[in-house]
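Scroll down for the structure; my scribbles are underneath it.
All protein chains but one are shown at their positions in the complex.
Our next item is chain A:
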Amino acid sequence: MSWIDIGDINDIPLRGARKVKTAQGCIAVFRTGEAEVFATSNTCPHKQGPLNEGIVHDRKVTCPLHNWVFDLETGEAQGADEGRIMTYAARVEDGRVLIEAAKLGRQAA
């Protein structure tokens, strides 16, 4: 798998997220632990809420607009709500955040 370096882990607040612009639309990169990250589509399937602005708890995020909760590992909406967000492989290496290049439709730099 090839990876794209998108920045320093400390640019994402612990239990927070940042947005990354891509040709395919915005991705949200979540930091759930000191060195644990997840990447998903930034757009809530309900009414397009920006997920990078949600509250991050455990390995989940709550959409800021109407509180749908998504599992960051599977992308599935939790509880009674139905929907799914796209997930991307992401990892931390030497303090850098890497996300998978393949699904973004481009080669790693």
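Rule of thumb we're sticking to: contacts are C-beta pairs under 8 Å (C-beta built on N, C-alpha and C of every residue); 3 or more make two chains touch, one makes a residue touch a chain; residues count from 1.
Basically, contacts and distances are computed from a predicted model.
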Quiz item: Which one, "Glutamyl-tRNA(Gln) amidotransferase subunit A", "RNA-binding protein KhpA", "Branched-chain amino acid ABC transporter permease" or "Nitrite reductase [NAD(P)H] large subunit", is the UniProt name for the chain you do not see?
Solution: "Nitrite reductase [NAD(P)H] large subunit"
Quiz prompt | For chain A, the residues touching the chain missing from this view | solution = 4, 6-7, 11-16, 18-23, 26, 29, 33-36, 38, 47-50, 53-60, 62, 64-65, 67, 69, 73-74, 89, 91-92, 104, 106, 109
